[in-house]
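Submitted below is the structure of interest, expressed as C-alpha coordinates.
The complex appears here minus one protein chain, its other protein chains still in place.
And then subunit A:
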Amino acid sequence: MISYLTLVTDKVKKHFQKVMRQEEVSEIWFEYEGTPLKWHYPIGLLFDLHASNTALPWSITVHFKNFPEKDLLHCHSKDVIEAHFMACIKEADALKHKSQVINEMQKKDHKQLWMGLQNDKFEQFWAINRKLMEYPPEDSGFRYIPFRIYQAATERPFIQKLFRPIASGGQLHTLGDLLKDVCPSAITPEDGEMKTQVMIHGIEPMLETPIQWLSEHMSYPDNFLHISIIPQPTD
(Lines give C-alpha, C1' and ligand atoms only; values in the text may rest on other atoms or scores of the structure.)
Protein backbone atom coordinates (compact mmCIF):
# COMPACT_ATOMS: atom_id res chain seq x y z
CA MET A 1 0.00 0.00 0.00
CA ILE A 2 1.30 3.41 -0.90
CA SER A 3 2.16 5.48 2.09
CA TYR A 4 3.98 8.58 3.32
CA LEU A 5 7.72 9.32 3.17
CA THR A 6 8.22 9.74 6.89
CA LEU A 7 6.36 6.52 7.60
CA VAL A 8 8.63 4.34 5.47
CA THR A 9 12.03 5.82 6.11
CA ASP A 10 12.93 4.58 9.59
CA LYS A 11 15.69 2.42 8.07
CA VAL A 12 17.00 5.41 6.13
CA LYS A 13 17.15 7.48 9.31
CA LYS A 14 18.95 4.75 11.25
CA HIS A 15 21.41 4.19 8.42
CA PHE A 16 22.49 7.82 8.21
CA GLN A 17 22.46 8.42 11.94
CA LYS A 18 25.16 5.73 12.27
CA VAL A 19 27.57 7.98 10.41
CA MET A 20 26.52 11.34 11.76
CA ARG A 21 27.25 13.10 15.04
CA GLN A 22 24.32 13.55 17.42
CA GLU A 23 24.51 17.34 17.22
CA GLU A 24 24.30 17.24 13.44
CA VAL A 25 21.06 15.31 13.37
CA SER A 26 17.85 17.27 13.41
CA GLU A 27 14.60 16.59 11.63
CA ILE A 28 14.82 14.46 8.49
CA TRP A 29 13.46 15.90 5.26
CA PHE A 30 13.53 14.96 1.58
CA GLU A 31 14.15 16.83 -1.60
CA TYR A 32 14.09 16.12 -5.34
CA GLU A 33 15.94 18.36 -7.80
CA GLY A 34 15.89 21.27 -5.36
CA THR A 35 12.23 20.94 -4.40
CA PRO A 36 11.47 19.98 -0.79
CA LEU A 37 9.11 17.00 -0.84
CA LYS A 38 5.92 17.31 1.21
CA TRP A 39 5.86 14.22 3.39
CA HIS A 40 2.13 14.70 3.97
CA TYR A 41 1.41 13.94 0.31
CA PRO A 42 1.20 10.21 -0.55
CA ILE A 43 4.44 8.98 -2.10
CA GLY A 44 2.70 7.96 -5.33
CA LEU A 45 1.33 11.48 -5.73
CA LEU A 46 4.78 13.01 -5.19
CA PHE A 47 6.21 10.73 -7.86
CA ASP A 48 3.43 11.50 -10.37
CA LEU A 49 3.85 15.19 -9.77
CA HIS A 50 7.63 15.49 -9.81
CA ALA A 51 9.16 12.53 -11.61
CA SER A 52 6.59 10.44 -13.46
CA ASN A 53 8.65 10.49 -16.64
CA THR A 54 11.71 9.01 -14.93
CA ALA A 55 12.60 5.37 -14.36
CA LEU A 56 12.17 3.65 -11.03
CA PRO A 57 13.70 3.52 -8.44
CA TRP A 58 13.14 7.17 -7.67
CA SER A 59 16.32 8.83 -6.38
CA ILE A 60 15.61 11.48 -3.79
CA THR A 61 17.96 13.36 -1.47
CA VAL A 62 17.84 13.00 2.31
CA HIS A 63 18.63 15.97 4.59
CA PHE A 64 19.17 16.24 8.31
CA LYS A 65 19.91 19.94 8.54
CA ASN A 66 18.34 23.27 7.61
CA PHE A 67 14.74 22.13 7.74
CA PRO A 68 12.78 24.37 5.32
CA GLU A 69 10.28 25.86 7.79
CA LYS A 70 8.46 27.85 5.15
CA ASP A 71 7.81 24.87 2.88
CA LEU A 72 7.34 21.73 4.92
CA LEU A 73 5.19 20.62 7.81
CA HIS A 74 7.07 19.22 10.79
CA CYS A 75 6.90 15.51 11.45
CA HIS A 76 8.43 14.85 14.84
CA SER A 77 6.66 11.56 15.49
CA LYS A 78 4.35 8.91 14.04
CA ASP A 79 1.51 10.64 15.92
CA VAL A 80 1.76 13.52 13.48
CA ILE A 81 1.40 11.18 10.49
CA GLU A 82 -1.53 9.39 12.11
CA ALA A 83 -3.28 12.68 12.89
CA HIS A 84 -2.80 13.85 9.32
CA PHE A 85 -3.98 10.57 7.78
CA MET A 86 -7.08 10.43 10.00
CA ALA A 87 -7.87 14.08 9.26
CA CYS A 88 -7.86 13.26 5.52
CA ILE A 89 -10.10 10.22 6.06
CA LYS A 90 -12.53 12.34 8.10
CA GLU A 91 -12.61 15.09 5.52
CA ALA A 92 -13.24 12.58 2.73
CA ASP A 93 -16.16 11.14 4.69
CA ALA A 94 -17.53 14.62 5.36
CA LEU A 95 -17.77 14.96 1.58
CA LYS A 96 -19.04 11.44 0.84
CA HIS A 97 -21.42 10.85 3.73
CA LYS A 98 -21.72 14.08 5.77
CA SER A 99 -19.35 12.34 8.22
CA GLN A 100 -22.06 9.81 9.16
CA VAL A 101 -20.02 6.68 8.42
CA ILE A 102 -16.79 7.79 10.09
CA ASN A 103 -18.64 9.12 13.15
CA GLU A 104 -20.56 5.87 13.62
CA MET A 105 -17.28 3.95 13.79
CA GLN A 106 -15.60 3.28 17.08
CA LYS A 107 -12.14 4.52 17.98
CA LYS A 108 -10.81 1.02 17.48
CA ASP A 109 -12.01 1.04 13.87
CA HIS A 110 -10.15 4.31 13.26
CA LYS A 111 -7.06 2.72 14.82
CA GLN A 112 -7.44 -0.29 12.54
CA LEU A 113 -7.34 1.94 9.45
CA TRP A 114 -4.14 3.54 10.67
CA MET A 115 -2.51 0.28 11.77
CA GLY A 116 -3.42 -1.33 8.46
CA LEU A 117 -1.69 1.47 6.61
CA GLN A 118 1.30 1.61 8.92
CA ASN A 119 1.93 -2.13 8.82
CA ASP A 120 0.97 -2.53 5.19
CA LYS A 121 -1.86 -4.96 6.01
CA PHE A 122 -4.29 -4.83 3.09
CA GLU A 123 -7.00 -7.03 4.64
CA GLN A 124 -6.90 -5.23 7.98
CA PHE A 125 -7.22 -1.87 6.25
CA TRP A 126 -9.99 -2.83 3.84
CA ALA A 127 -12.10 -4.52 6.51
CA ILE A 128 -12.90 -0.99 7.73
CA ASN A 129 -12.30 1.02 4.57
CA ARG A 130 -14.96 -0.87 2.61
CA LYS A 131 -17.60 0.78 4.84
CA LEU A 132 -16.29 4.18 3.73
CA MET A 133 -16.81 3.09 0.11
CA GLU A 134 -20.48 2.19 0.53
CA TYR A 135 -23.52 4.38 -0.05
CA PRO A 136 -27.25 4.09 0.71
CA PRO A 137 -29.11 1.82 -1.76
CA GLU A 138 -31.45 4.67 -2.73
CA ASP A 139 -28.49 6.79 -3.91
CA SER A 140 -26.31 6.01 -6.91
CA GLY A 141 -23.12 7.23 -5.32
CA PHE A 142 -21.49 9.50 -2.77
CA ARG A 143 -22.77 12.95 -1.89
CA TYR A 144 -19.63 14.67 -3.17
CA ILE A 145 -16.38 13.19 -4.50
CA PRO A 146 -13.22 13.70 -2.40
CA PHE A 147 -10.57 14.81 -4.89
CA ARG A 148 -7.62 17.18 -5.22
CA ILE A 149 -6.02 18.33 -8.45
CA TYR A 150 -2.32 19.20 -8.37
CA GLN A 151 -0.19 21.13 -10.82
CA ALA A 152 3.51 21.59 -10.13
CA ALA A 153 4.76 25.17 -9.82
CA THR A 154 1.53 26.94 -8.96
CA GLU A 155 1.28 28.94 -5.73
CA ARG A 156 -1.99 27.26 -4.96
CA PRO A 157 -1.08 23.76 -3.79
CA PHE A 158 -4.22 22.04 -5.12
CA ILE A 159 -7.74 22.59 -6.39
CA GLN A 160 -10.56 21.12 -4.35
CA LYS A 161 -14.21 21.91 -4.99
CA LEU A 162 -17.62 20.37 -4.35
CA PHE A 163 -18.53 18.00 -7.17
CA ARG A 164 -21.41 15.57 -7.33
CA PRO A 165 -20.86 12.15 -8.94
CA ILE A 166 -24.44 11.98 -10.25
CA ALA A 167 -26.06 14.62 -12.44
CA SER A 168 -29.56 15.84 -11.66
CA GLY A 169 -30.89 13.65 -14.48
CA GLY A 170 -29.29 10.57 -12.90
CA GLN A 171 -26.37 10.16 -15.32
CA LEU A 172 -22.94 9.40 -13.94
CA HIS A 173 -20.48 12.28 -14.15
CA THR A 174 -17.13 11.40 -15.70
CA LEU A 175 -13.53 12.39 -15.03
CA GLY A 176 -13.83 14.66 -18.07
CA ASP A 177 -16.92 16.33 -16.56
CA LEU A 178 -15.01 16.98 -13.34
CA LEU A 179 -12.04 18.51 -15.12
CA LYS A 180 -14.23 20.64 -17.38
CA ASP A 181 -15.91 22.00 -14.27
CA VAL A 182 -12.98 22.70 -11.99
CA CYS A 183 -9.85 22.74 -14.14
CA PRO A 184 -10.73 23.18 -17.82
CA SER A 185 -7.17 24.05 -18.80
CA ALA A 186 -6.24 20.43 -18.04
CA ILE A 187 -8.25 19.16 -20.99
CA THR A 188 -8.03 22.12 -23.35
CA PRO A 189 -5.56 21.63 -26.16
CA GLU A 190 -3.21 24.50 -27.01
CA ASP A 191 -2.49 24.99 -30.72
CA GLY A 192 -4.30 21.73 -31.45
CA GLU A 193 -2.11 19.71 -29.07
CA MET A 194 -2.61 18.43 -25.54
CA LYS A 195 0.18 20.01 -23.52
CA THR A 196 -0.69 18.18 -20.32
CA GLN A 197 -1.49 14.70 -19.03
CA VAL A 198 -4.04 13.80 -16.38
CA MET A 199 -2.52 11.22 -14.06
CA ILE A 200 -3.74 9.15 -11.12
CA HIS A 201 -1.49 6.44 -9.63
CA GLY A 202 0.88 6.74 -12.54
CA ILE A 203 -1.70 6.04 -15.22
CA GLU A 204 -3.88 8.21 -17.44
CA PRO A 205 -7.48 7.09 -16.93
CA MET A 206 -9.88 7.61 -19.81
CA LEU A 207 -11.81 10.84 -19.42
CA GLU A 208 -15.05 8.91 -19.95
CA THR A 209 -14.52 6.95 -16.71
CA PRO A 210 -17.32 7.62 -14.21
CA ILE A 211 -15.92 9.64 -11.32
CA GLN A 212 -17.93 7.57 -8.81
CA TRP A 213 -16.10 4.44 -10.00
CA LEU A 214 -12.73 6.22 -9.80
CA SER A 215 -13.51 7.34 -6.27
CA GLU A 216 -14.39 3.81 -5.16
CA HIS A 217 -11.53 2.05 -6.91
CA MET A 218 -8.67 4.47 -7.41
CA SER A 219 -8.66 6.56 -4.28
CA TYR A 220 -5.56 6.56 -2.13
CA PRO A 221 -5.77 5.01 1.36
CA ASP A 222 -6.77 8.47 2.65
CA ASN A 223 -9.94 8.12 0.50
CA PHE A 224 -9.03 11.02 -1.78
CA LEU A 225 -8.49 10.92 -5.53
CA HIS A 226 -5.17 12.72 -5.97
CA ILE A 227 -5.04 13.86 -9.59
CA SER A 228 -1.87 15.31 -11.14
CA ILE A 229 -1.84 17.56 -14.18
CA ILE A 230 1.64 17.28 -15.58
CA PRO A 231 3.34 18.38 -18.79
CA GLN A 232 3.30 15.88 -21.66
CA PRO A 233 6.61 14.07 -21.69
CA THR A 234 8.90 15.17 -24.53
CA ASP A 235 10.60 12.14 -25.98
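By our rule, a residue touches a chain if its C-beta (ideal position, glycine included) is under 8 Å from a C-beta of that chain, and two chains touch if they have at least 3 such contacts; residues count from 1.
Convention: contacts and distances are computed from a predicted model.
J.: Looking at UniProt, which of "Serine palmitoyltransferase 1", "DNA polymerase epsilon subunit 3", "Origin recognition complex subunit 3" or "Ubiquitin-like-conjugating enzyme ATG10" names the chain we cannot see?
T.: Hidden chain, UniProt protein name: "Ubiquitin-like-conjugating enzyme ATG10".
J.: Which of these touches the unseen chain: A:7, A:51 or A:94?
T.: A:94
J.: For the chain left off this view, which of A:8, A:25 or A:162 is in contact with it?
T.: Going through A:8, A:25 or A:162 one by one, A:162 is the residue touching the chain not shown.
J.: Which residue, A:20, A:73 or A:167, contacts the hidden chain when the whole complex is considered?
T.: From the options A:20, A:73 or A:167, the contact with the absent chain belongs to A:73.
J.: Across the whole complex, list the residues on subunit A that are touched by the chain not included here.
T.: Those residues of subunit A that touch the unshown chain are 38, 40, 69-74, 76, 79-80, 82-84, 87, 90-91, 94-95, 98-99, 146, 154-158, 160-162.
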